[in-house]
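One structure, pasted below without further comment.
Our next item is subunit A:
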Amino acid sequence: MSLAADVRVDRGPLTVELDLEVADGEVLAVLGPNGAGKSTLLRVLAGLLPPDDGRVAVGRDTWDDVPAGVHVPAHERRLGMVFQDHLLFPHLSVTDNVAFGLRTRGVRRPAARAAAAEWLARVGIAELGDRRPGRLSGGQAQRAALARALVGEPALLLLDEPLSALDARTRLTVRAELRRHLADFPGSTVLVTHDPVDAMALADRVVVVEEGHVVQAGTPADVSRHPRTDYVARLVGLALLPGTGEGTTVRLDGGGRVAVAEETAGPVFVAVRPESVALWTTRPEGSPRNVWPARLVSATPHGSTVRCELDGEVALVADVTATAFAELGLAPGAPVWASVKASDVAVYAR
Partner candidate 1 sequence: MSRRAPVVTALVLLLAGCGGSADDGTATAPGPSTAELGGTLTVFAAASLTDVFTDLGERFEADHPGLDVQFNFAGSSALAAQLTQGAPADVFASANEAQMTVVTDAGMADEPQVFAANVLQIAVPAGNPAGVTGLADLAREDLTIAVCAPQVPCGAAAEDVLTAAGVTAAPDTLEEDVRAALTKVELGEVDAALVYTTDVTAAGDAVEGVDVPEAERAVNDYPIAVLADAPNPGAADAFVELVRSGEGRQALADAGFRTP
Partner candidate 2 sequence: MGTVRRRGREPGVPVPLLVPAVLAVAFLVLPLAGLVIRAPWGELGPQLTSPAVGQALRLSLVSATAATGLSLVLGVPLAWVLARSRARGRSVLRALVTVPLVLPPVVGGVALFLVLGRQGIVGRWLDQALDVTVPFTTTAVVIAETFVAMPFLVISVEGALRAADARFEDAAATLGADRWTTFRRVTLPLVAPGIAAGAVLCWARALGEFGATITFAGNFPGTTQTMPLAVYLALQQDPDAAIVLSLVLLVVSVATLLLLRDRWLTRAVR
């Protein structure tokens, strides 16, 4: 049921021209600033907005083919969509919200409600089925919205900024749960977000969109290591390292340990922003608790900073000022020491 979309949409001054493919079971993150055309893309994929040109196909079904005059309306597409502010129908109970998509497709009420209840249990809010959405917390509402999108076993799952309306703490838990559900989902997923952490944590592949066009595509690690534009460099510079929390230390899956400020336990991501990585030619003395030997793989100037890709026990990316880089006198292949303060390391559950 893979997705293949190659579309053009004219939105006033902005022309959105995107060519995407998403395999079965794959999660593609479309990352970009506000107004880049991400939401337009989702509306086209959902069938809510007919493209001005191009094709959209899911598996063997053609949903849009402008040259051939094909446009399948939204309600005839097998898809699920999760919106930023959940958009649960305020007049229906949570169960009826989740059952809605089954009812419109002809499933009888008891069966639909049973399936809805099962999905509410899967997303961990089985006991809230009788409530109205107005009486759910943000996290609960987003879980219900996910259940509503998935209950119909769609071929394509569209997530529109699914976490951005949540507060920081809720976001961590919901993001971790979303990751689990996406891993179980057999169809293609397109996630639109302006938050690189969401993209890095949830996606198999990232497409960075600026002004309606793809400026970079690749795995999250690729994109953060080799940003092709200043925007991408600023946006996705952070290194996201999987590991296991053990108190104030995280044992990384790829080897090595990272000291962190907060206590954690179980599977986590460690995120390090490139500007918080300091480089030294000799092992630094004193405060930083995280010091690793590494080797400089590449150095790319971006404005007044130089993005340095490091290889070693812990794979990191560092941004240093051009002056500092000149003083270090480094060349690719040179050995180097990297340090990060524990307080500059962010940890996310996964």
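On how the list was made: all candidates are chains of the complex that A comes from, given by their letters.
In this section, contacts are C-beta pairs under 8 Å (C-beta built on N, C-alpha and C of every residue); 3 or more make two chains touch, one makes a residue touch a chain; residues count from 1.
Since we're looking at a predicted model, the values are computed, not measured.
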item: In-complex contact of subunit A, chosen from 1 or 2; value: 2
item: Interfacial residue positions of subunit A with respect to candidate 2 in the complex; value: 43, 46-48, 73-77, 79-81, 83, 87, 89-92, 100-101, 104-105, 132, 134, 148-149, 152, 158
